[in-house]
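Apart from one protein chain that is not included, each protein chain of the complex appears where it belongs.
Letters A and B mark the chains in the order given here, with residues in each chain numbered from 1 onward.
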Amino acid sequence: MKILVAIKQVPERDAPVRIGASGKWIEEADLQFALNEPDAYALEEALQLKDKHGGEVVAVSAGPERVGSTLREALAKGADRAIHIVCDDLGERDALGVARLLAGAIKPEDPDLVLTGLQSEDLGHGQTGVIVAELLGLPHATLILHVEKTETGIKAKREMEEGWFQFIETSTPAVLTMQSGGNKLRYATLMGIKRAKTKEMRQIAAAELGADATPTAVLESIVLPQKKKSTQMLSGSPKEAAAALVEKLKAEARVL
Amino acid sequence: MSGVLVICEERAGRIGRTSWEALTAGQRLNDAVTAVVIGAQTESLAAEVAARPLGKVIRVEHTLLAPYTGDGFTLALEQLIRAEKPDYVVFPHTYQVRDYAPALAARFGQSLIGDVIGMAEGPVFARQLMQGRLHGQYRPSGNGPCFLSVQAGAFPAEAAGAAAGAASPAISNFAPTLDAAQIRTRPGEPFRESAQTVDLGSAQRIVSVGRGIKDAANLPLVQDLAAALGAELAASRPICDAGWLPMERQVGSSGQTVAPRLYVAVGISGAIQHLVGMKGSQCIVAINKDVEAPIFEVADYGISGDLFEVVPALTEALKAAQ
Partner (left out) sequence: MISLYPTPAEPQHFSISEELLFAILAVLSIYAFWRRFSPILDRILKSKKDPDFHLKPIGKRIRDFLWEVLCQAKVIRQRPLPGLAHAFVFWAFCAFLLVSLNHCATLFGAGFLNPAGDLGRLYFYLAAIFALACAIGIAGLFARRFLVRPRWLGEKLSWESGLIALLIFILMVTYLAAFFIPDTSPAAHALWWTHTLTLLAFLPVIPHTKHLHLVLSPVTVFLSRGSFSRIPPLAGDEDFGLVAGGDLTQIVSLQAYSCVECGRCTEHCPANNTGKLLNPKEIVLGLRGYLNEYGPASEQPLLGKYNAQEAVFQCTTCGACEFQCPVGIEHVPILVGLRRGAVNTGAWEDEHGGKLFLALERGSNALGLSTAERDRFIEKNALPIFDGSQEYCLWLGCMGAYDPKGREIVLDLVRVLNHLGTSYGVLRKEKCTGDPVRRLGNDLLFQQLAESNLDALAQNKVKKMISICPHCVRTIQEDWKEYGQPPAIEHHSEFLSRHLSQLQPAQNKQKIVFHDPCYLGRYRNVYDEPRSVAALAGQLVEAPRSRERSFCCGAGGGLAFLGEETGERVSHKRAAELAATGAEVIAAGCPFCNTMFRDALAARGDGAPQLVDIAQLAARGLPRSGAS
């Protein structure tokens, strides 16, 4: 099975969030970047499918030079080769624009399966995989925890709301977006990093793909939300405090 | 025609709560809101939504629209949108919408503005970025319809300021052209995981008990609270060490890592080993005698008091609220 895994490099989860001079994105100068977590699960599922059925895992990512480090991480974890769509204006493209780049790079690879994370940790659109399927004219399924190969295609376990699941079957090629938590992720190893040095990493300039970059929704400005409320201590008699808590849980936290 | 299409979603035979919220969001954009119900049988859904003062209601009905498939919904709604030519198409931001709306928008050369939490003049739409650490303002710039989905809870479900007693909206039908061959995925019946022994990891609510409980004989107190909440019972390490609860119920670095919607820590002071196991919980409630206990640092709501008084009171209050 030939599996393409579309991954994204995002700021580390702990990265300091400071609004940049443009007011449109955060200051990236002292940020550290990491592999988007849902994409890490997509990669893990792909590697497990390869372990079971053989084939090839190709990691593809779009972004500036720094994205190379994340692709190398994917190679270190076991991907066979990588495709880097070099593009410095990723942040200015919308989900459709990014999906056009990815679809353009994936199409000539003619994979059996395209996996990607459910959503990114920075922009959180949660759309790229679905649009890639649309652009490639392939069936898709989202929120997938686990993939099995069948005679004619694949059978995937999909998460639904409120603790429900379902299995979805479809023919291949297909596109699946992976939910976090379905697998145990493998950690990066020294051996993997050393082996990755000899693996192929191909760069494609975004311009070569000829994808339309004009966004249909423009991120005009960003603001820091008001600080998360600190602990609310509920006072009064035990009875009063309990009643106040139930009210808060219902109306404010909406967890009841 | 111009206006707003709001795509309503069915939940257990009724219009889901988030769909009502999406209708509210739609009405803020434009008074001329068309509610769309979609499925194989939409009569009762249409009747339900028509109780709300709206421009009109469209039933998109086809036998191939049940069960839900991304292909079926995308094709049917594409035809509807081409016919209706709305300015806005509004969805509730549900798992189902996330499955097809991006593809649907792409067919119109548009990008969905997803998970919207607010809107302002322009209009501009606010959504969360960086896992909620930032809010971004998006302005639609395309020249096709604008697609957006709204976050659950971001808008009230009840119609605000709608004229009471307004005439019921007209209900019309739309029959999309669908062919079974166009539906490429075969969805299976929904199921729940067979209940394993204890699965704290996927529990939605957890009541966790610590040393403050003092004695195993006092455990029924928290068991009652857990029952009233429909929550799983968990514990900090000393409780499991003492054998009062089985090891598999231990939350913390050497036990399980949990992230429920609601985590109630009873008599837990908040040692680091415990905190790392539950810090991802959406809403944390702490009940502890010691107001200086570190657990209050991570809690959203705290009650500083004697758990032997607070917990029964809370159990009662919860029962009364149901």
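Keep this in mind: a residue touches a chain if its C-beta (ideal position, glycine included) is under 8 Å from a C-beta of that chain, and two chains touch if they have at least 3 such contacts.
Not measured: the values here are computed from a predicted model.
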item: Hidden-chain contact residue, picked from the options A:I19, A:V86 or A:A188; value: A:A188
item: Which of B:A51, B:A83, B:A120 or B:I272 contacts the chain that the document leaves out; value: B:I272
item: Where the unshown chain meets chain B, residue by residue; value: 211, 237-238, 241-242, 247, 253-255, 257, 269-273, 275-276, 279, 294, 297
item: Touching residues (missing chain, whole complex) on chain A; value: 12-14, 34, 37, 184-194
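As a convention for this text, only the chains that are shown with their structure count from here on.
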item: Distance between the centres, which are taken as Cα means, of chain B and chain A, whole angstrom; value: 21
item: Contact footprint of chain A on chain B as seen in their complex; value: 70-71, 74, 94-95, 98-100, 102-103, 105-107, 109-115, 124-125, 127-142, 144, 146, 153, 184-193, 202, 204-205, 229, 261-262, 282-283, 285-286, 291, 296-297, 299-306, 309-310, 312-314, 316-318, 321
item: Interface residues, chain A side, partner chain B - complex; value: 11, 13, 17, 19, 26, 94-97, 99, 121-128, 130-131, 133-135, 139-143, 158-161, 163-171, 215-225, 229, 231-234, 238-239, 241-243, 245-246, 248-250, 253-256
